[in-house]
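Here the complex is missing a single protein chain, while all its other protein chains stay put.
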C-alpha cells in the first residue's frame, strides 16, 4: 500500500454508475517521514476519511476488493486512516 | 484513479475486435492543480468525453470493469468527467 | 493503452510453451507527438504489426485478454496499428 | 518481486476489516547491492519479519495470494526474509 495525505475532493456528475455513492478524494502521496513525493491520485473512500488525514491507499485489484460488493471501476481506494507511523530512518 | 485532460483522438483501422465501437482518446495526465505531468496515455471512452474535458482515468482491471459487457483488451478507460476539484495545496 | 513504435524483434528458443507461435516485438514508447520517451518493452503481436508501425499497446490483464484463447504468460500485447493521431497540444 | 528493508510500522485503528490481524510494515526499497532507492511502501507481513530484515515484496494479485484465505485489500506483502544475495555487478 502507499501512504498519502487527503488534500481535496473531486466532483464528477457524469460518471459510470459503479462509482455512484462513493466519495472521490484527492490524495497526495507522501514518504514514511511525511515528505511530499509530488505524486497524487484520486481514491475512493471506504473508511470515512477527511481532508488532512494521513491514509493507507490500496491500488489495483485490492481497491476493487475494498469496495465490494460494489463492482465499480475503481483502481485506488483509501483502506485505512493512519494513527501513527514509526520508522527508523 | 488518475486525473487527465483529453487532448486528442487515435484512429486504428486494424485492431482487435474487442476494441471496435470504442472511441480511443489521448489523455494528458495532470496534477490536481491542473499542471501537466508530461505523461499521457490512450483511454477508451465510456462517458461521452470530448476534447478539453478534465477526466477521471481508471486503469488495469478497473478499466476492463468499465467497459463490460465488452471483453475488449483495454487497460485504461475514462470513467468520469470532472466538474470540479478542490484541493488545499 | 500506450503508444509505441515497433523497432525490432526478439528471438527466444527456450521459452514457456504459452508463448509459442507469437511474434515478440520490441516497441519503443512514444508520446502522442511521436517523441521518444526512452522506454521500451517487448510485446506479443496480435494484429500483424511490422517494423516501423506506430501501435497501441495493452498491458497486464488486458494483454492476456488480447491473446485468448492462448493462456500464455504475456503482460504486453500490440492490440492495434495506429493510422492517425490528432492532438491539440 | 522487489527487495526491501523493513524500517518501521504503521498503525491504523480505522481500517477495512480485511486488514485486521495483519502487521503493516514500512519497507524501504533497496537495490541488490543494498543501496537505497528512495522509494518505500507499506506491506502486510506474512512471514514474521522484523525491523531491519531484508525482505522480498510481492505486489498486486500476488500479494492477495500471499494473504489467502484472507480476502483483505492488500496490494503489497512481505513473502520472504532474504538470508543472502549474491550478484555479479
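In order of appearance the chains are A, B, C and D, and numbering begins at 1 in each one.
Rule of thumb we're sticking to: a residue touches a chain if its C-beta (ideal position, glycine included) is under 8 Å from a C-beta of that chain, and two chains touch if they have at least 3 such contacts.
Note that this is a predicted model, so its numbers are computed, not measured.
Interface with the hidden chain, as seen from chain D, comprises residues 1-3, 31-32, 46-48, 56, 58-63, 65-66, 77, 79-89. Within the complete assembly, residues 7-16, 18-19, 24, 26, 28, 40-43, 51-52, 60-61, 63-64, 71-76 of chain C touch the chain that is not shown.
Basically, only the chains that are shown with their structure count from here on.
Each chain gets one centre point, the mean of its Cα atoms, and the points for chain A and chain B are 19 Å apart.
Those residues of chain B in touch with two or more other chains are numbered 60-61, 63.
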